[in-house]
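Handing you this structure, nothing more for now.
Only one protein chain is missing from this complex, and each of the others stays in its spot.
Order of writing sets the labels: A, B and C. Residues in every chain begin at 1.
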Amino acid sequence: MTSLLTRPNGKMLVSRDNKQKTTRIKVKGCTIGGEQIIVIAGPCAVESEDILKETAFKVRGSGASMLRGGAYKPRTSPYSFQGLGQEGLKILARIGEEMNMPVVTEVMDSSDISLVSEYADILQVGARNMHNFSLLRKLGRIDKPVVLKRGMAATIEEWLLAAEYILEGGNTRVILCERGIRTSERWTRNTLDLSAVALVKELSHLPVLVDPSHGTGIRSLVLPMAKAAVAAGADGIMIEVHPNPEKALSDGEQSLTPKGFSLMMRELDVFAQATGRRI
Amino acid sequence: MTSLLTRPNGKMLVSRDNKQKTTRIKVKGCTIGGEQIIVIAGPCAVESEDILKETAFKVRGSGASMLRGGAYKPRTSPYSFQGLGQEGLKILARIGEEMNMPVVTEVMDSSDISLVSEYADILQVGARNMHNFSLLRKLGRIDKPVVLKRGMAATIEEWLLAAEYILEGGNTRVILCERGIRTSERWTRNTLDLSAVALVKELSHLPVLVDPSHGTGIRSLVLPMAKAAVAAGADGIMIEVHPNPEKALSDGEQSLTPKGFSLMMRELDVFAQATGRRI
Amino acid sequence: MTSLLTRPNGKMLVSRDNKQKTTRIKVKGCTIGGEQIIVIAGPCAVESEDILKETAFKVRGSGASMLRGGAYKPRTSPYSFQGLGQEGLKILARIGEEMNMPVVTEVMDSSDISLVSEYADILQVGARNMHNFSLLRKLGRIDKPVVLKRGMAATIEEWLLAAEYILEGGNTRVILCERGIRTSERWTRNTLDLSAVALVKELSHLPVLVDPSHGTGIRSLVLPMAKAAVAAGADGIMIEVHPNPEKALSDGEQSLTPKGFSLMMRELDVFAQATGRRI
Partner (left out) sequence: MTSLLTRPNGKMLVSRDNKQKTTRIKVKGCTIGGEQIIVIAGPCAVESEDILKETAFKVRGSGASMLRGGAYKPRTSPYSFQGLGQEGLKILARIGEEMNMPVVTEVMDSSDISLVSEYADILQVGARNMHNFSLLRKLGRIDKPVVLKRGMAATIEEWLLAAEYILEGGNTRVILCERGIRTSERWTRNTLDLSAVALVKELSHLPVLVDPSHGTGIRSLVLPMAKAAVAAGADGIMIEVHPNPEKALSDGEQSLTPKGFSLMMRELDVFAQATGRRI
């Protein structure tokens, strides 16, 4: 497999053969890829300042390091809630500042990169855009870390090559995120592929996150899959949290309540320790 | 299923319930969605003026209606040939004009739409961008037809909803294109889903093309799958043709030679007639 | 690919390199693999003598060559109708005799082979048993033709190797049958892989059938997919027909009525002719 991770003049930039140590990505006092397992939490979409503030306050209290929330939402139907756009970015930045948490948010279009960069500490490429090579190339030229989610049917090789697009442009601060692939299973929203995490950690020096919320689509599976992700070697997890999941404008059935999140954090700690790390 | 094709205020714009007759899309004297089964042929990528000219001359002589060729190529690896860009667009437009063939080419990024529109008669959204909703929205506001390829793991519902993004923006000239989905089969590059063609023709008024070149990845399967596509009700086919497939910069093993293409066209005609149509 | 179809002492028995001409399998005056495209029709399950007789009478009148019907049904749930067993075999054999049609029925267990062989002209291995190597081995030692359906997630290579198990035992009368594979598509029951038909016809001398009823699970798709199967080179098709699909004990929503079957046969003929064959 590693033999595939080559480029014309040597090993690929993402290859661990090129760089033995896991890349550490520092953002406002947090380090992804270090000893600490980073927890990024927040609602699927930024819906209002109040909801985000309440969520941020509570997840920070339970130990989350970073805040997530979508301002631009890639929705299957054009008639679904599409996110608040720039207004959402402003709210996210404001709450992040107030709570002293770095913020992660998705960029869906190359023409939005500079706008999103003004507000976000980390830019996220969603699963639906993993093969949007134009977007990847342009993210290779910015000075912000990028979370690159695995595409819905992307092979591990394609995922690493998508990351290579960004590194090749000069931006070495790429964080991979496994969020489940589409299979013939019907009861879970996706099939979370934790072996991909273990394999990518072996092949590449890039840090790897896991998103058990999208990866399963079922609230009760978030905790066991978060534990399993940590056990498989993930450098962090992304969790959807909403104060009132039944009323969430998107992804309610996979969101934890702040209380469920708090419970998860307590249970997760012992698994982090079992891997010689900490939450 | 049709019940899913609804929007808040009624049936979706793509639904056949909204419009009984198949949409006819006219481009410089060609009509997609009419009695004629349209054949769009050409190399995977525009490589040089000479190669494109030779290809266009020959495929036109065999009966192709339109010319295809990529100037921007979505390649899995950043180290593969990425296309000639604007230079490729210019060559394509020039040869199209000379041969009096409308030209189809891919647009990968919303910021390239106006540039590509200057040269192309039809803009294509590739499988990797079917879920690039920003691109789809912006294509909803232009005055050119759009070929929308099905995503690698997209369901038929998601494909129709992606088309809905374009229609909802005001551009009703959308042409769907089935190009195979990713499955556990290893010998073919993708699994060409012809039942999707038959089902979409039933559910939607949009015309549907089939791309058996990408759909199979194997030269010898292009002809039988082109026949089967016509039999399943496709309104047209897209075929990769290269004068020298072994030297093609991409997709050589699935490209027909001009001679193979000519043979295909002769054999296809009888199947078109069997459906009451013509090539 | 062909290189994979090898055995220790040469090419595999199923390989076309071993035998240029398509194998012709004769059963009571019908020939599978010859000029005629064979149509095998009947209900999913044998439910009663009356229903089967009515169905057989009508499908024969419309041109079906053989009669199908399950006596042993592989059902996902143990609480679903499991077939009439030996009583079903008796009914099937009686009606087949009366109507002068060879009968095809499924054998699910190696211990039933001799019983099923008493009544059936052709034994069928269902998709769920394609990897039941014990059953395959034992079918290699009988003197009846075997229809081998492709497994739900079987690769083309595995399917040919399953056939090789039967040939290796000495039974050369194997008929392959594509019936769709399981993919991430949700609206169709399976994804009918017609490229597999074209590829298998190229690689192997065994005749290949297509089952568009199970392959799509949707009545209105049976006709277009039957046409496409013929166009792709299939040697025959298997069609579920029931006089009263709404009351069928299994697979009602994919069964044609006798009238729908009659219509299909008329429309199919012109496609058979387009391939230089006949129904």
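Note that a contact is a pair of C-beta atoms (placed from the backbone, for glycine too) under 8 Å apart; a residue touches a chain by one contact, two chains touch by 3 or more.
Keep in mind the model is a prediction, meaning the values are calculated, not measured.
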item: Contact residue for the chain not shown (choose from A:M66, A:I156 or A:L206); value: A:I156
item: Residue in contact with the excluded chain [from A:S80, A:N100, A:S114 or A:S195]; value: A:S195
item: Residue in contact with the excluded chain [from A:P43, A:P145, A:G233 or A:G260]; value: A:G233
item: Residue, one of C:K53, C:R128, C:K144 or C:R277, that touches the chain absent here; value: C:R128
item: Subunit B residues that touch the omitted chain in the full complex; value: 153, 182-184, 186
item: Touch list for subunit C against the chain that is not drawn; value: 7-8, 72, 74-79, 108-112, 128-129, 131-135, 137, 152-153, 157-158, 161, 164-165, 168, 182
item: Interface with the undisplayed chain - residues on subunit A; value: 1, 153, 155-157, 181, 183-188, 191-199, 201-202, 215-216, 218, 220-221, 224-225, 227-233, 270-271, 273-275
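Throughout what follows, only the chains that are shown with their structure count from here on.
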item: For subunit A paired with subunit B, centre-to-centre distance based on mean C-alpha positions, whole Å; value: 34
item: Where subunit A and subunit C are represented by their mean Cα positions, the distance between them in whole Å; value: 47
item: Per-residue overlap in subunit B, given as positions that touch at least 2 other chains; value: 153, 157
